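A protein chain is absent from this complex, but the other protein chains hold their places.
Let's turn to subunit A:
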Amino acid sequence: MAAPWASLRLVAPMWNGRIRGIHRLGGAVAPEGNQKKKRTILQLLTNYFYDVEALRDYLLQREMYKVHEKNRFRDKEWIRPDKYGHFSQEFWNFCVVPVEAVDASDCDINYEGLDNLLLLKELQSLSLQRCSHVDDWCLSRLYPLADSLQELSLAGCPRVSERGLACLHHLRNLRRLDISDLPAVSNPGLTQILVEEMLPNCEVVGVDWAEGLKSGPEEQPQDTASPVPA
């Protein structure tokens, strides 16, 4: 491992300034804050080989696809970008390890960008919270993940409507679906019921189905399931 690190050391001083400059110009991704959970081997290595930071240049290629990911690999903790929005170089050592979970919240991912996520054949958990470009067309593309996807979160996506939720029935292994706070859904309570009927093995979270129902004068809100006496 010594030789590659040695070559990195030469490049580091030139590149650091430029990369930081680019990020300041580009309006950097909201810094995660250096939340350190328990220290793993990765973080230990990062501390010893400080010039690992220098080779983030080719990670800018990833940013062209507009996906800033916080990923979890099998048996490992979440890998998050540091305060510059870059990933450590150890990331590339995990090319062959299947990706289990992707958190693409607040991300500008769009219809074409989903190409990258659909290649992850063993993805179990996907979070697309508050993604402003995810709409009904994007949801119709998720069926290749049907075999593995167990958890999906669409909370807060402004363009997702009940018509897009209808094509989630392909995801038969889904166990948890979060559809809270979807402004484009016309009738959240009724949609929740229909989605629960559509996915019987899945826990659908986010909308209280009694929302929007009017209760009679002497009935409690829980009893609105029974017909209201005229």
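The definition used in the following text is that a residue touches a chain if its C-beta (ideal position, glycine included) is under 8 Å from a C-beta of that chain, and two chains touch if they have at least 3 such contacts; residues count from 1.
Basically, contacts and distances are computed from a predicted model.
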For the chain not present in this complex, what protein name does its UniProt entry give, out of "DNA-directed RNA polymerase III subunit RPC9", "U6 snRNA-associated Sm-like protein LSm8", "FAD-dependent oxidoreductase domain-containing protein 1" or "Myotubularin-related protein 8"? "FAD-dependent oxidoreductase domain-containing protein 1"
Missing-chain contact among A:Leu117, A:Leu165, A:Leu182 or A:Val207 belongs to A:Leu165
Name every residue on subunit A in touch with the hidden partner chain. 111, 136-137, 139-141, 143, 161-167, 169-170, 186-187, 190-191, 194-195, 197-198
